[in-house]
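A protein chain is absent from this complex, but the other protein chains hold their places.
The first chain written gets the first letter, and so on, giving A and B; residue counts start at 1 in each chain.
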Amino acid sequence: MNNIIVLPMALPIMLGIILIFLRPYIKTQRVLTVLGLLVTIGISIYMLQWIQTDGIIRLDFGGWEPPFGILFVADSFAVILVTAASIVTLICLIYAFSSIGEKIEYMYFYSFVNFLLAGVNGSFLTGDIFNLYVNFEIMLLASYVLIVLGGKRMQLRESLKYVVINIISSWFFLVAIAYLYAQLGTLNMAHISVLISESGQTPLLTVTSLVFLIVFALKSGLLLYFWLPGSYSAPPTAVAALFGGLLTKVGIYVMIRVFTLIFYHEPQITHTIIGILAGLTLIMGSIGAIAYKDIRQIVAYNVIIAVGFILVGLAVMTQEALEGAVYYLMHDMVAKSLLFLLAGTMITVTGEKRLDNMSGLIRNYPVFGWMFFIVMLSLAGVPPLSGFIGKVLVGQGAVEAGSYILLALGFISSIFVLYSLLRVFLNSFWGETIISFDDEVPMKKGWMVSFGLFTALMFTFGLGAEYFAPFVADAANTLLNPQIYIDAVLE
Amino acid sequence: MKINNVILRTVTKLAVFIILTLAVYLFFAGHNSPGGGFIAGLALSAAFVLLLLVTDIETIKKGIPLDFKKVAAFGAFLAVGTGFGAFVFDVPFLTQSFGNFVVPFFGEIELSTVTIFEAGVSFAVVGVVITIILSISEDV
């Protein structure tokens, strides 16, 4: 029985519920959460190996055969991201243990982190488009709570906007599902794909696909990112890192899934629009990243640049480009979380948010400073770090497909990433030290452990790219040939 | 705030029991005819809300000494927990099964594992609704 597929979602939910009863015992909550995450990571790695030998695995809930029931489908792409998401959550939590504060921990912090992970993993694994909506909502509800935990003025203000924007985008999602259901009468993604390839992608279906595109663009911050910089700078550092690492990536995942599995018949319309949006996102994100002096804003705009870059891979739609997109997605989850953690820690230790007001941090915290340097190189795509392979593969795909504008924009944006982060590095780590050695805030062990783990992961992704290659190639292959996915689901 | 409304108080004493009975009826009517855990939970919480309207929060808290957050969590635990039963019996997640049982006085009734799930849903709904109402009304 394939019941194991449901565990990456069901285990965190169950754990989150149990932790509600253990409210006063914060130590126990921490231990249980870490154990649960380790089990989840173990299960997803086991699933990844299993998929390589036996192909895509699926689980029909309640024994209802597709296309009638809800189902979970585990293919390489989904499981790679499940693994990455669980690992990122674990490391962010290690940071949270020594930074989030007892008051927030007492307000069911660990329960909601578990619910967030459950929603994220569920969105990756589901094979039913309405179930996808439900999983999105689980994730978003948890994120609504996490963003406001602590109840500071800024959090309350930004969370209201974040919540309203997301409610409206979820509304668009439902409308799109209603239109799709009216035309096809099914919600199973593989079945939708079969019906569309039988009937052809009619103009009405293409319009529906564009409604979906609006939804996912809002969720992932593809051009419609106006809500992102504000909301991602409000919550505590560990939560911001979780958001930066996971939330937009779910939107990207779904966009890739929907536009490779379901709406792939009219690429000259849909994929061209995605390409234009990705190009615009790269431009606007680059401008944003160098325009601000608030570190949190700079980091948030870096998230937006990455969204644009990954979706260049989708717009191009070749084997290499999709492999690159998957690689870059993995890399970006890790690197962006680390970047958010580092930026948040800089604000914690200096008490300043503007980069003009900090300087000379490297004298106080040398290791910390060099980790910032490493993550900067990694995001800019310098070998042998993790960003390199993704960038090269996406670039190679873009050359093959002849989309030179996207290629140029993608690589110019890398320079902007490098410039924006180098500016932070030079301004705040070099120069005269502002913190005397007597009153410097000590760097806690938990912080350094989480930074170290993230940095090690970036090196692993970069140096061990050969080892990950078969998984990524399989993921891209499944994306490019939807028939593999359909056969696995409908037999 | 002191409420002095004899009619509402008297009616409530009767109406609460009618609503509670309706809730129980709706709960068991589910599955094969209109009804079910969610609606039953809403009806149950309607009864509690009516009680809250005529008396004050302290009285209710004394009368029903439950932490409704925990009630909601317990409901969710029950609902998700039924899914995990699938691991024990080695069937797909969330599979349901049912059987007919002869219960004295009621005769033959049909019970299914869905009933446990629905009970969880009811608890969750009651817990959530009352928590929301209490947390909004606490400091007005």
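The rule we apply is simple: a contact is a pair of C-beta atoms (placed from the backbone, for glycine too) under 8 Å apart; a residue touches a chain by one contact, two chains touch by 3 or more.
Convention: contacts and distances are computed from a predicted model.
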"Bifunctional protein PyrR", "Cytochrome c oxidase subunit 2", "Branched-chain amino acid transport system permease protein" or "Na(+)/H(+) antiporter subunit C" - which is the UniProt name of the missing chain: "Na(+)/H(+) antiporter subunit C"
Full-complex contact with the absent chain, from A:L90, A:L117, A:V163 or A:A315: A:V163
Among A:R30, A:K353, A:R423 or A:K444, residue touching the chain not depicted: A:K353
Sole contact to the chain not displayed, among A:G42, A:G101, A:G151 or A:P470: A:G151
Chain A, residues in touch with the chain not shown (by the definition above): 130, 133-134, 137, 141, 144-145, 148, 151, 153-154, 156-161, 163-164, 167-168, 170-171, 174-175, 177-179, 181-182, 185, 187, 230, 294, 353-354
Those residues of chain B which, in the complete complex, touch the missing chain: 32-33, 38, 128, 132, 135-136
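Everything below uses one rule, namely that only the chains that are shown with their structure count from here on.
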Distance from the mean Cα position of chain B to that of chain A, given in whole angstrom: 38
Residue ranges of chain B in contact with chain A within the complex: 69-70, 73, 76-77, 80-81, 83-84, 86-87, 90-96
Chain B-touching residues of chain A, taken from the complex the two chains share: 1-3, 6, 10, 13-14, 17-18, 20-21, 59-63
